[in-house]
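One protein chain omitted, others in place.
Chain IDs A, B and C follow the sequence of writing; residue 1 opens each chain.
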Amino acid sequence: MTWRQDKTLWGLTIGLAALLLLNFVVPDWFRSILTLSLARGSVALGLLVLWRCGLISFGHALYFGVGAYTVGLMSRYLGITDAFLTIACGVVTAGLLAYGLGFLLRQYRGIFFALLNMAFSMILYGVLAKLEELGSTDGISLETTTYLWYAPLGAENKTALFVFAVILTWGVAVLVHLYLRSTLGNMTTAVRENEIRLGYLGYSGERAVHAKFVVSGLLGGFGGAIAALTIGHVDPDSMVYWPVSGDFVFIAILSGTGNVTAPFIGALIYELIRTYAFDKFPEIWQLIMGGTLLAIIMFLPNGLWSLVDRWRGRKAAVATLRTGKEEA
Amino acid sequence: MNAIPRTRFMALGAALAVLLAAGAASAQTVKVAVPTFLTGGGAPTYGTASKNGVELVVRAINEGSLPAPYNSVGLAGRKIDLVVYDESGGGTKQVTELRNKVQKEGVDVVVGYVSSGSCAAIARVVEELRVLTLLTVCGTPRIFEELVKEPKYLFRIINHSTAGNVGAAHYVVKKLRNEAKDGYMGINQNYAWGQDAWRDFNLGVQTLAPELKPANKQQFPKLFSGQYGTEISVLLRAKQKVVHSSFWGGDIEALIAQGKARGLFKRKTFVFTVGEITAHRIGKKFPPGQLARGPYGLYAEGIDTPLNKWFRSEYRKAYKQPPSSPAYHYADGIVAAKYAYDTAMKANGGKFPSTDQVIKALEHATYDILAAKVKMSLGKGHQAVTSDRWGYAEWDDAKGEIVVKDVVEFKAECVNPPEGVNAADWVKGGMKGAKCD
Amino acid sequence: MSAVLEVHDLEKSFGAVVAAHDINVVVEEGETIGVIGANGAGKTTFVNLVTGHLPPGGGTVEFMGRDILGLSVRAIARMGLCRSFQVPQVFLSETAFDNLMMAYGVAEEDGAGLLTPLVEEERATRVEAHLARYQISEYRDVIGSALPQGIRKLLDIAMATVRKPKLLMLDEPTSGISAEEKFAIMDILMQALREERTTVLFIEHDMEIVERYVDRVLAFYQGEIICDAPTAQAMRDQGVREYVLGRRHEAGAEARAAASGRSSSGEETLAVSDLDVSIGATQILRGVDLNVPSGSMCGLIGRNGAGKTTFMRAVMGALSIQRGAVRLGDVDLAATPAHRRAHLGIGFMPEDRRLVPELTAEENILLPVWATGAENTRARLQWIYGLMPEVEEFRHRGATSLSGGQQKFVAFARALMCGTRLLLLDEPGEGIAPIFAQRMVEILDDLKKEGASVLVAESNDVHIARLLDRTFVIERGSIVDDA
Partner (left out) sequence: MDFELLLIILVDGLVYGSYLFMVAVGLTVICGVQKLLNVTHGALYAFGAYLTATLLILYFQVDWPQFGAFAVMLFAALFLGVLFGVIIERGLLRHLYHEDEHIIVLATFAAFLVLEDVLLLIWGTDPYLAPEPLGLLGSTEIAGLPFDNYSLSMVLLSAVVAAVLWYGLNRTQFGKLLLAVIHDRELAQAMGINVNRIFLLTFMLGSFLGALGGAYQAPAISVQPGIGVEVIVLAFAVVVIGGMGSIPGALIGSVIVGVARAFAVHQEPALELFVIYLIMAAVLIVRPQGLFAPAKPRTI
């Protein structure tokens, strides 16, 4: 399949253009929601990579948090506010952490994998909440972001960040898409269904998982860094605590694993649902979120993307969460 | 192909957004947003009371039935359009919500925030969004010392937590020297508020009475853990008799229940820096002990300014219980807004003032709140100081409610650092420039 | 000719059970070697040890002159020692094409190459060619779980040969393939392998296959090689005849004598008419009519994937019925909840044993009794032990410590325990050594004498034909012949 035939690449690029145009239309609050959706979407994309091979992490707030805190700490202690540099560091740190933990985690599957991730994220939460140097539960506020020589203020800064985030996210999504097309990235069903066979074909499932885990870690860090810049503040409760990981999984389910664009759409919808639930029913917004999630699981098991697939008259991609029963 | 649902969706989103932006900000009211805990662990202690307090005062202001000097209708003549929303969910959510409230719903004033976490998160955003914001509770002194050094739109209309804990130190040194001769220890929740509370209290005591020694290890149980059996054992074993605790909410109530069953409060003297709220709630079940609070809740009992009398009676009428301090804090927030708007209007020759004029009016101001006067003397005129009151709480069968005995009042200048001095450094540096008597 | 594989003094034991002892084998290039032996004799274990799936207890393994002991499966496979599986290990939710595509991707890429696109034109053509070589092109776009057993088997082997291995180990290439197909499939296979000049070692129960395709035989018994000789010679070997082939002919004779005409009364135990059953979207059974007269032994004969197992699962209520009637005596089974059916006296022996590992053999046998609360269980248990004394011997052993064949007997006994009115036996003779299969036939024979109503599913009826009062031949989900 050549570049020109790749619908997803086209889709992503059109999406990029659309968002950049949208920048001039939308009000500020919506722009910041969009930017956040890009951040959360990236993490969900990371989950998608794992999910395709039947793995899911209930602790990806760990990488999200590491990405975010790297940015926060650089701003606080080194006075570095350059978006390019901080994001790069955030991504790398998260990636390294994922690489390290990967050696342990790659041995686990199913619910153990999910929960062990949660355990690690909770350890980070403990550390952050404990240490005043890391801002404790009050967290750390960032200095105003700069972009190389460009140092806009106020609303202009947010616009800059949005454009910046959109372009970066586009790049990331494209890379992930290419990865998923590669031999390594295609080891999804293989890992999910039959690692023994994969081993006898000449590649170990654990290595494949490790690679995927690092990819998802990098994405987590990227999302965290973007989020930190968008919010201008990092704190453990809204970035590392386990329900945050829950949100990411929520988004992943909502989106479905059909395509790399899905998580971003899912993230946006998630943000909107939350915003309005929060607005209109301040006392019971949780109930509404929960209800939505249930509804999705019950009636749209393969996520929103399955609608797109159905609408295209193509049967939902095989690489979905529900491996179902083997019927032979 | 893939793009189509996306672009289509965006278009929709944008349309929606524009529409909403248009719908917002209606002319003849002042839209006041009030964030407080409606769900989660903060709701019981803070959420309910603060919501009640705000709604009571807002109703009165819109009717113009508040006692003098606030007996005119509305803020600078415009009725208040009140939006109360949930503060739970951490900084990220609060920042997003604040944006929505201001940019989407065109809120003019924000009055509230309980947790230091939320305050720290939104502090800079407030300045970016240029929205007048009156913080009502959040403890941390870092707001004006680190986060927003040149505040314009951000105010806090209550002491920061340092004052309360320095007050506690003063009180211990003054009244509990004897109990504290074997030293003192702390049990505080393991998060910023609890950690700061202990640091300020401890340094305070060390400055005032170096001979009183702290235990070498303090307890910092997880926030909302609710299980204190082991901690209680530690406390019971310790030789120190005085225990400092900034516990609040379900945690303090659990600690009391579990402690009572093991005679903890017979052996130890507790200094609960925010125990007042709980004493209020659980009344008879509250163990006799030392409590802090400024001129709010229980401590406001005696104060009979017309405002305070009105508030206490109306509150009891409306909610069948006396107002606790969160009720006061939030109500005071609204009152402060009222003061600022009305004063600004006068200055503006009776015309409705611009936000800048309102800010001018509030900076460095001295004005009446329900049960006291506050001076906006710190943080370049954006951080309030009030006196801090301490006393011994116990159940009064005659009254059928809990009361505080031999109240000591510490002047605002005594428990607060002077302008321009970072609270932590001030306490560490031996609280220089404190004016006590 | 040089040695491809050299194994010396290989040892392995699981707890008390010795799975491999003092194994010495040298495989020369270009050989085709057959591994025979009863179930639990250690054949698969041998393959697992050599290919690095299990860590050996001791010994040396040299492949192409290099010591591969302790290397990972992955590394060994990359050196060119590949294997296929007894139960085909294909990616069930991917098409045959994608299965092979992944195999090629892994075989051809390494390191950074793994990050280049998997699907490219040239590779696709190679995959097509490979499908063609194994004559499964027509199944190109069928997903693994929907492939017929035989095809899945071929695909499994095809995937194993993608690397052009120096040595290929096949684990029972013909198990679960019907008699008519087996030679056809083996021919395809051996021809393809010859084209690739692969040295082959395969495990096989079917002696006809062994005699026809193999130059040299390794016979396993209780974890040891009891005979290593050219095929013809091995077949004459006393030990092999004793422990592997079993006294087939004599036993057969007895059975035939015993099977002398027993008539069955007219009334039906199981009456199935016009039965449709689907799994997921694909319809498996199409208008099946089948009656088991009480006291008779009927056969349900058909190749794998013909719908035998589906039929039984449907009768047991594991699958829901789209159309048609299923009656046991005068009870409408379709209207009876699945778990009630055992209460009615139906005993079911699944093809793949499925014992509860935590329980002992006897506890497994007693499960249905506990569930249904049936009466006079002691007597019935004794009767069963009477039928199968070997089961009584190991009745207190944990289910996990039993060999495949033994587990089969336990599953059989379990079915008998509550199968007072009807027995459904799914491939009792499948995948177990001739010697066990032989016993199974004898037991069935005794059972027949007891006058039980039985329905036996088999892929070929050579062993049991003489026992059957009636035979239903099922093909592609419908009964094509009823005799």
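Note that contacts are C-beta pairs under 8 Å (C-beta built on N, C-alpha and C of every residue); 3 or more make two chains touch, one makes a residue touch a chain.
On a predicted model such as this, the values are computed, not experimentally measured, just so you know.
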Displayed chains contacting the withheld chain: A, B, C
From B:K217, B:R316, B:K373 or B:K405, residue that would touch the chain that is not displayed: B:K217
Options A:A68, A:A165 or A:M289, residue touching the unrepresented chain: A:M289
Candidate in contact with the missing chain, chosen from C:K164, C:R197 or C:H339: C:H339
Sole contact to the chain not displayed, among A:V66, A:C89 or A:A114: A:A114
Missing-chain contacts mapped onto subunit C: 44, 48, 53, 85-87, 89, 313, 316-318, 337-343, 348, 350, 354, 356-359, 363, 367-368, 370-372, 400, 414, 418
Interface residues of subunit B (partner: the chain not displayed): 38-41, 43-45, 47-48, 190, 217-222, 224-227, 229-231, 233-234, 236-237, 249-251, 253-254, 257-258, 260-263, 281-282, 285
Footprint left on subunit A by the chain that the document does not show: 54, 56, 58, 104, 107-108, 110-112, 114-116, 118-120, 122-123, 126-127, 129-130, 196, 242-243, 246, 249-250, 253, 283-284, 286-287, 289-291, 293-294, 297-298, 301, 321-325
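Heads up, the rule we're going with is that only the chains that are shown with their structure count from here on.
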Overall pattern in which the protein chains touch one another (line/ring/star/complete/other): line
Chain ID, smallest distance between chain and overall C-alpha centroids: A
Leading chain pair when contacts are tallied as C-beta pairs: A-B
Rounded Å distance between subunit B and subunit C, as computed from the means of their C-alpha atoms: 74
Rounded Å distance, subunit A centre to subunit B centre (Cα mean): 36
Centre-of-Cα separation between subunit C and subunit A, whole angstrom: 45
Residue list for subunit A, restricted to those that touch at least two other chains: none
Overlap residues in subunit C, where contacts from two or more other chains coincide: none
Subunit C residues touching subunit A - in the complex, by the definition given at the top: 51, 53, 72-74, 77-78, 82-83, 85, 89-94, 98, 102-103, 105-107, 109, 113-119, 143, 145, 159-160, 162-163, 279-280
For the subunit B and subunit A complex, residues of the former touching the latter: 1-7, 9-10, 13-14, 17-18, 20-21, 38-39, 84-86, 89-97, 99-100, 102-105, 116-117, 120-125, 128, 140, 142, 146-147, 190-193, 195, 223
Touching residues (chain side subunit A, partner subunit B) in the complex: 7-8, 10-15, 18-19, 22, 25-30, 32-33, 36, 129-130, 132, 135-139, 141, 154-155, 227, 231-239, 241, 259, 261, 264-265, 268-269, 271-272, 275, 278-279, 282-283, 285-286, 307-308, 311-312
